[in-house]
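A protein chain is absent from this complex, but the other protein chains hold their places.
Chain lettering (A and B) follows the sequence in which the chains are written, and residue indices restart at 1 in each chain.
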Amino acid sequence: MTTEKAEKKPELIKVDIARPRTYKWSSGKYLGRVYKEALENKKLVANRCPKCKELIWQPAAVCGRCNVEAGEDWVVMSDKGTVVQYTYLVFPLWDPHYGDRLANPYPTATIKLDDDGVFLVHFLEERDPEKLKNVKRVQAVWKEEGRGRGLGDILYFRTIDE
Amino acid sequence: MAEIMQDRVEKLKDLDVFVYHGKIFIPNTYTAGLTGSRFLIELRDNKRIMATRCQACEQVYVPARSVCKYCYGQLTEWVPVSDVGTVETYTVDGHSNGVQPMDPPIIYGIIKLDGATTGLVHMISGVDFEKLAIGMRVKAVFAEKRVGSILDIKYFAPLA
Partner (left out) sequence: MGNRVAIVGIGQTFHKSNRKDVTLQEMVGEAVRAALLDAQMKTQDVEAVFTANMETFENIFLPDAMMADETAAFMKPGLKVATGGTAGASVVEEGFHFVASGLFDTALVIGFEKQDCGDTTAAITGAVTPVWGKGVATGAIGEFAKQALTYMQKTGAKEEHAAMVRLKADKGACRNPYAHLRLGLKSIKEVLDSGYLVWPLKFLEFCPQSSGACALIFASEQKARKITRKPVWIADLVTVHQEPFRAGSFGDPTGKEEYSQDIAVDRLYKRNGITNPIRDICMAEIYEPSNWEEMSHYEHYHFCPRNEGWKMVEKGMTEMEGEFPVNPSGGVIATNPIGATPTIRVAEAALQVRGDAGEHQVTRDVHTAMATALGGPNWTVATLLRRSL
């Protein structure tokens, strides 16, 4: 008869704290303008640096590269563009923005907006990996209702024939 | 797991400024470690307050910790301390902030238990505000249902 020596592992206590913290963030004048244009006019805007003449994305009071005040030279950008790069989830990832389990199922893409617009990171409507290979020209699909979330006012970019 | 951000956008008149009301929800888990766990388990299972002792520095730490503040020695000696102590200082919090363990007004005190060399931050209850005094003697009141938390001590009440 053998006596088993019970190897008792010490109990380890954990404290779980899961409490959302509420915040109020001021968007400031420049980002606020982006929100306003998206909400009221379904338009994407950016301001242009007076020195380097580049569009500042995301719009800000200062052009970081030139270290000058960016000013209010606002440009309405096209919401049509060309896909530069994209990727898609194969395995569902937990995404805290969208709730419990699945991350946003739409592929993310880097899109160069027309008329010398900026590079935007957003979603594509097309989800078929085979069809995605041929997606080049896209256009924003705006939310009809419930806008007020800046870039989130665009649902995704739809493939267009052009 | 609830959604991470609920937002509401508030437009300010005459200004192209949005105040974005949001929430950040990052669930956290904190481990008590071996020393902390033993301290909490003693509260839960035995209604006993245990401390760690550094003989060289003549320190008795409550809550129990694993390192001595003065000599950096690793503490392995456990000693029980009394559940009775002296109020070193206190304050009354009348403001509600959504994260308190009790409804305000709450009396917070630093209590030096007999046998310990450190003070313990906890709540004091069962006493009128006018009778609160530095130096008053209080005793731990344990919760009925204990889970291995500092709140297994419900509060400290004046020694009858």
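The rule we apply is simple: a residue touches a chain if its C-beta (ideal position, glycine included) is under 8 Å from a C-beta of that chain, and two chains touch if they have at least 3 such contacts.
Everything quoted here is computed from the prediction, not taken from an experiment.
A.B. asks: Touching the missing chain, which residues of chain A?
C.D. replies: Touching the missing chain: residues 12, 14, 17, 23, 25, 27, 31, 57-58, 64-65, 84-91, 93-97, 103-104, 108, 110, 112, 119, 121-123, 129, 149-152.
A.B. asks: If the missing chain were put back, which residues of chain B would it touch?
C.D. replies: Residues of chain B in contact with the hidden chain: 4-5, 7, 18, 20, 22, 24-36, 65-70, 72.
Basically, only the chains that are shown with their structure count from here on.
A.B. asks: Considering the complex alone, what residue numbers of chain A touch chain B?
C.D. replies: Against chain B, the touching part of chain A is residues 10-29, 31-33, 35-36, 39, 94, 96-100, 148-149.
A.B. asks: State the interface residues of chain B toward chain A in the complex, per the touch definition above.
C.D. replies: 1-5, 7, 9, 11, 15-34, 36-38, 40-41, 99, 148-149
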